[in-house]
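With one protein chain held back, the other chains of the complex are shown just where they sit.
Coming up: chain A.
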Amino acid sequence: MTDMFPQQIDVALSVNGEAVEARVPAGRHLIDFLRLDLGLTGAHAGCEHGVCGACTVRVDGRSVRGCLMLAAQAHGAEVWTVEGLSETGEIADLQEAFVARNALQCGFCTPGMLVAAQELVASAPAPTREQIRERLSGNYCRCTGYEAIIDAVEAVAQARAGGAAR
């Protein structure tokens, strides 16, 4: 029984560019593994069933709900959180635009929002405001009413597309 359904699972993965090896409880969610075991508290658990997006992190290049994925499933994966993306400077322009436009208030949803926004602007070179709204609709923000977030993401998308000075 315990051999077939082990309680603890050994995982080896890359988190923010660093190799991590750990023995995790089989039921440990990725978000809890990141927050509790690795101390990466940037992403938050907001609803625990994949609706709010506060726990969004990047796994193997795609944004993923940290509350819907088990740590065990991340074996062999490359995981990036807001901490790592800040460190490498990959989202520095988004972060600057969020400050410039006041695109956050309490900040709780922001790390997840940034990961989702980065996936959007990296994949769609010149999204319309409607496309930005649609793509970010997987991330709840209860404070800003979204408008400033849309503004910030639009500004970064335009700048990255070389349209900043248009």
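By our rule, a contact is a pair of C-beta atoms (placed from the backbone, for glycine too) under 8 Å apart; a residue touches a chain by one contact, two chains touch by 3 or more; residues count from 1.
Everything below uses one rule, namely that contacts and distances are computed from a predicted model.
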Undepicted complex member, UniProt protein name, chosen from "V-type ATPase subunit", "Probable peptidoglycan glycosyltransferase FtsW", "Xanthine dehydrogenase, molybdenum binding subunit apoprotein" or "Spore germination protein": "Xanthine dehydrogenase, molybdenum binding subunit apoprotein"
Residue of A:Ile9, A:Cys143 or A:Ala159 touching the missing chain in the full complex: A:Cys143
Contacting the left-out chain in the complete assembly, out of A:Gly27, A:Gly76 or A:Gly162: A:Gly27
Touching residues on chain A - with respect to the absent chain: 25, 27, 35-36, 40-49, 51-52, 54, 81-83, 86, 95, 98-100, 102, 104-111, 114, 130, 132-134, 136-150
